[in-house]
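Apart from one protein chain that is not included, each protein chain of the complex appears where it belongs.
As written, the chain order gives the labels A, B, C and D, with residue 1 at the start of each chain.
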Amino acid sequence: MFGSGLLKGLAITWKEMLTPKVTIQYPDEIYSLPDRFHGRFKLDKDACISCGMCVRACPNNVIKMETETVARKKRLLKYVMDIKYCLFCGFCVESCPKNALGYEKDFELAQYKLDKVPLVLVDEEPLPPEEKERLEAEAAQKIAAAKAKKEASGGKDKGGE
Amino acid sequence: MENIFVNISGSIRELIGVLGLPPLFNEAVMITVKVTGILLFIVLNALWLVYMERKVAGYIQCRYGPNRVGPKGLLQTAADISKLISKEIIIPSGADKILFLLAPVLIFTPPLMVFMVVPFGQNMAAVDLNIGVFYFLAVASLSTVIFWIAGWASNNKYSLLGGMRVVAQMISYELPMVLAVLGVVMITGTLNMSDIVRAQENLWFIFAQPVAFLIYFIAGVAECNRVPFDLTEGESEIVAGPFTEYSGMGFALFFLAEYTNVMLVSFMAATLFLGGWLAPFGLTIIPGWAWMLIKVYIMIFLFMWLRWTYPRVRVDQLMGFGWKVLVPLSLANIFITGVAIKVLDKMGW
Amino acid sequence: MVCLEERSIGMEIKKDLQTKHPVEDLTDDPVIIEQVKRTITLAPLEKILNLARSNSLWPMTFGLACCAIEMMAAGGPRFDLARFGYEVFRPSPRQADVMIIAGTITKKMAPFVKRLYEQMPEPKWVVAMGSCAISGGPFVDSYSVVPGADKLLPVDVYIPGCPPRPDALIHGMLLLKEKVKNPKVVEEKPWKAIK
Amino acid sequence: MLRTEEFTLNMGPQHPATHGVLRLILHLDGETIVKVEPVVGYLHRGIEKLAEARTYTQVIPYTDRLDYLAAMLNNLGYVQAVEKLMGIEIPERAEYIRIIVSEMSRIASHCIAVGTYALDLGGFTGFMYPFREREKLMDMFEMISGSRMTHSYMRIGGVAADLPEEFYPAIKKFLKEFPSCVDEYDGLITGNEIFQARTKGVGVLSQEKAVQYSISGPTLRGSGVNYDLRKARPYGIYDRFDFEVPVGEKGDCFDRYYCRIQEMRQSHRIIEQALEQLEELPGGPVMAKVPKVLKPPKGEVYHEIEGAKGILGYYVVSDGTTKPYRVHIRRPSFINLDLLDEMCRGWKIADVVAILGSIDIVLGEVDC
Partner (left out) sequence: MESNKVAEQLQEYFQSIGNNRKVLTVSPDELIPLMYRLRDEYEFNYLTDETAVDYGDYFEVIYNLSRVPQGDILMVKTKVDKEKAEVPSVFEVWPGAIWFEREIFDLLGIKFTNHPDLRRILLDDSFEGHPLRKDFQWVGGREV
C-alpha cells in the first residue's frame, strides 16, 4: 500500500523518541578517555636524555628543544611543543627510547590568544657562567683522580715490564 | 472555570460602561483588549513552539534539546529572539528597499487577522463572524504574496527561486484545502465557526469526513511550508529560500510567522474536525478552552513529528501530487458527502 | 541587599570614567575625547544583550575539511551541541553569528572566506577549529595553504587538535560564550572542565 | 518579444549540500539543469608535494587526511604499496587486525554517506541515526589508535600496536547491535515512499559510460558492473573471507545508495569472520622486522585497494633515499566527479543535490 513506508518511518521515530538518550552531557559528565588517547603532551624531565629522536620523528617538526652541555652531560633547557602545527599522530611518543614523552587525558587545549597555544613543557634558565666553571672544575678533578687511581693500580701489575 | 474569560470581558465592559462614554467607544476599547490578548497569546505561543520543536527534534534524534539556558532550557527562545533583535539588519545592495523591509512586517498580519475569527472556547471568539470559514480561507492565502515580495525584493538568485516555489506551492495547495473544508460546510450548512463546533455535538467531523481531514492536513502542511513540502526553505537546495538575505529582526519575524501559521492551521483543524471546545465523552471537568488547546497541541505535535521523519519532495512531484491526487480526491469527497446527505435526509435523520 | 550591590557596581563604572577613559590613550585630541565620553558608554542593556547573545550563538555551516566532520559529530546525538542552543546551523551567512572555520583554508578559498565573513551581520565571532585553521597545521609548508585564519579574519578562540574532539569544540564554544558575556575574560587562563 | 533566458546559479564553495568546498556552476533554464560545471581545488593542500619532503613513515599521517571519513583504508593502501615495493612480509596477526580495522572504517564511511544523503534530501533524523552508530565506531578507533578520525595506526610492516583488551567486548557488542540498526535505516530511509520518489530513476548511469569514465566503487557497482577489487584482485588476506558484492540493476541514485547499505552488511560479515579467525591465532608479533630508517630499493610500484568511495591507488617511486621521489594517489572521488555534468542534464536543482549525494564524494580526496 502506498503509505506503508511512511507509516513505518513514523513508527521508528516514535520508538526512537522513547528510547533512552545517548548524549554525554559534556561539562558535567566527561567521556572516559581510553589510555592511548592522543591529548595534551607531558614530558618526564628526568627520564628525558634530550637525544632529539622525537624532534626527528615528527612529520611537521613541531618540537623545539634546547639543551646545554655542562661537564660533558647534556641538560635540557627548553622543550616547546608548538601544537598549532601538530598532527597528534603520536610518532614522537613512539620514537622516544626512554618513554619520557606521554599523553594526558585532557583535550581542552583551546586558548583565546595564539601565543598561548604552544605547550611549554620545560623552560629553565641556562646555568650562570660561574656555576658552569665550578661544575667543570669538579668534573676535571674527578677525571684527574680517576686517572691517578688507574695509574696507581696499573703501575702495580705492570711493574714487571 | 468554564467561561472565566467571558466573565473577564464582561466585567471590563461594565468598567468602561460606567464612564458613560458613547457605545462606539466601549466597542473600540473591547476590541483592542481582545486584540492585545490574542496578540500576546500568539507571540507567547510562537516562542513556546520554537522551544517545543527543538525539544521534540532532540528527543526524536535520541539527544536532549536545549536544556541549559534558564530552567530546563525554557529561556532558550527568549535568548534567541533578543539576540536577533540586536543584530545588524543588512539591506543588500540593489534590493528593493521598501519592499525588503515591508515583507517581514506584513508576514504577521494574515495569521493575526484570521485569529480574530478563531473560537478559542465557548463563545470566546473575538469576532464571531457568520462567514468565519470563508474569511479564514480568503485571508490565509494572502501570505503567498508576502513570501513572494520577500523573495523578489532581496535581489538574490536563491531568494528568487524560493519565491517562485512559494507561489507555485501555496496556490496549488489552496484548492484542495478549500474543497476539503467544503465537505464540512456542506454537512453543517453554516460558515459560522461556533455553529460548526456546536454541530459536532454528538459526532466529530473527523469521523464523518476522514478523507477531508486527511486532505486538509496535507494541504495545511503545504500551506505552512513544512517538511515534507518545505521546498521554499529547502536548506540543502536553495539555502534559505526567500529569507536568505534577511538577518536580525527580519529573519526572526519570518521564523515566528512560520510557527504562527502552524498554530493557525492547527486551530482550524481542531475547530472544523476535532469538535473545538467540546469535551470528548463528556469529560467537562476540564474547561472547554483547555480542550481546545489540548487538541491544537496534538495537531502541532503531528506537524513536528512529520518534520523530523520525512525527506523533502521535489517541486514537480509536489505539483503532481497536489493537482493529480488531492484535488480529484477532494472533489470525490464532496460528491460522496452530497449523496450521503441526500440519502440520510431521505431516511429521515 | 541586591539593590545595594547594584548601586555599588554602578558607582564603580562611574569612578572608572572620571579617572581615565580608554579613548585617552588612543588620541589626545580633546574634542574627540569629549565627544567619545559623551556618546559611548557600556550601558547595562549591552550586558543583558551580551547575555542573550552568548546563549544563542548560531554557527554557519562552513565545513572545509576533516574538522567539519567533527563539527557535525558535535551536533550529533552523542555530544549534542543543541543543549546550549547552538545547533541551529544556518546555511546563509546573514543569519549566522559564529563562523567556525573547520579545516584548511587554501589560497583559492581565501577570498570566499573573507567575503562570507563580511556578509555576516555585526556582532559576529570567529572560532578557528583545528591546527589547519590556527596555523595551516600539517600543510603549513604547502604552496597553496593560508598559514592560519588570523591572516584573514580576527579570531576569537583557537581550538588546537587535528581534528579536535567534538567535546573540545564544545569547550571552545563555551570559552567563546564566556568571552561574549565578559570580554575581559581573555586575560585570565581559559576555563577548563577537566581539572 | 518575450523569450526565456538561461541563468547561472552558483552553488558556491559554501553550500549545505556540497559535502565541503565543491563549487557547482549550474546553468539553469528555470528549474531544469542545462549544464553543470563542477569547480574543484578549494581544498587542494598539495599532499603529493609535501610527501616528497617527508620520510616513508612520516607520509602515513598525511594519507589519513585524504579521505578523512575512512582514514584506515587510506593508510592500508599506502602501507601495502610500500611493502610491495620493499617486498616485506607482514605477520599473520597484523593482516587480520588490518582487515578488521579497514572494514570498520568502511562501515563508518558508509554511515556518513547514508546520513548525509538523507540530510541532502531533507530528512534530518535520517542523518542523526547513522551518526549515533558511527560514534560507537569512533570510540573503538580511539581505543586502538588514540584518535577518532586521523588514526595513522598502520605502519610499513604491520600495525603500530596490538588491539587493546577492552576492544574485544566493544566490537562484539557493536557486531550484535549493528544489523538491527541497518534495518532501522532501511525502515526510515530506504522504505520511505518520498525518498524512493526522489531517488528512483534519477541520474541513471549506464554500464558502458561508467566503465569508460573510470568510475569505481559503489557508484560503479550501482550500475550493475560487478567489479570489487577485494574479489577481482584480492590483496592482503581478503580471499579467506566469504562475502558477496552487492550490485545494482538500473544504476540510478537509489541503487547506488542501496549498494552502500548492503556493503555495510557485508563488511559486518567480514569483521565477524576475521574476529573469529583472529581469536584462534596464537598471540604473535604485530610488526615485521623492519629497519628503523626505511630505504626502499630504487624502483616504482602501483598498488590499488578497494577504498570506501572506490578504487584507491598509490603510485610510489623511490630513488633509494629515505624520502619517496614521487607519490601519486589515485583518488576515486576525484574521478567519480567528472561524470556529474552528464548525469545531471535535464534534471531539477533538487536532483543535482540527490545525484551528488549518491556519488558520495569527499572533498579532502577530490582536491588531494
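Just so we're on the same page, a residue touches a chain if its C-beta (ideal position, glycine included) is under 8 Å from a C-beta of that chain, and two chains touch if they have at least 3 such contacts.
Owing to the predicted nature of the structure, the values given are computational and were not obtained by experimental measurement.
Participant: Give the labels of the shown chains that the missing chain contacts, considering the complete complex.
Facilitator: Computed over the complete complex, the missing chain touches C, D.
Participant: Out of D:Y96, D:Y257, D:F334 or D:W347, which touches the unshown chain?
Facilitator: D:F334
Participant: Given that one chain is not shown, which residue among D:I25, D:A161, D:C181 or D:V317 touches it?
Facilitator: D:V317
Participant: Looking at D:L22, D:L229, D:A308 or D:V353, which residue reaches the missing chain?
Facilitator: Final answer for the missing-chain contact: D:L229.
Participant: Pick from D:A161, D:L175, D:A197 or D:V211: which residue touches the chain that isn't shown?
Facilitator: Considering all chains, including the one not shown, the answer is D:V211.
Participant: Could you pull out which residues of chain C are in touch with the chain that's been left out?
Facilitator: So the residues of chain C touching the unseen chain are 107-108, 135-136, 140-148.
Participant: Just the residue numbers, please: which parts of chain D touch the chain that's not shown?
Facilitator: Contacting residues on chain D, toward the hidden partner: 40-41, 44, 46, 48-49, 211-216, 225-227, 229, 232-233, 302, 304, 311, 313, 315, 317, 325-326, 328, 330, 334-335, 337-338, 367-368.
The rule we apply is simple: only the chains that are shown with their structure count from here on.
Participant: Quick one: report the Å distance separating chain C from chain D, using the average Cα coordinate of each chain.
Facilitator: 34
Participant: Two-or-more-chain contact residues of chain A, please, as numbers and ranges.
Facilitator: 6, 9, 12-13, 16, 21-23, 25, 59, 87-88
Participant: Taking each residue of chain D in turn, which ones touch at least two of the other chains?
Facilitator: 15-16, 61-62, 125, 128-129, 132, 135, 150, 188, 192, 194
Participant: Can you list the chain C residues touching chain D in their complex?
Facilitator: The contact residues of chain C facing chain D are 60-66, 68-70, 72-73, 76-78, 89, 91, 93, 103-104, 106, 108-109, 112, 116, 138-139, 141-145, 162-163, 165.
Participant: Hey, which residues of chain A end up touching chain B in the complex?
Facilitator: 6, 9-10, 12-14, 16-17, 19-23, 25
Participant: Quick one: which bits of chain D touch chain B in the complex? Just the residue numbers, please.
Facilitator: The touching residues are 7, 9-10, 15-17, 31, 118-126, 128-129, 132, 188-189, 192, 194-195, 197-198, 348-351, 353.
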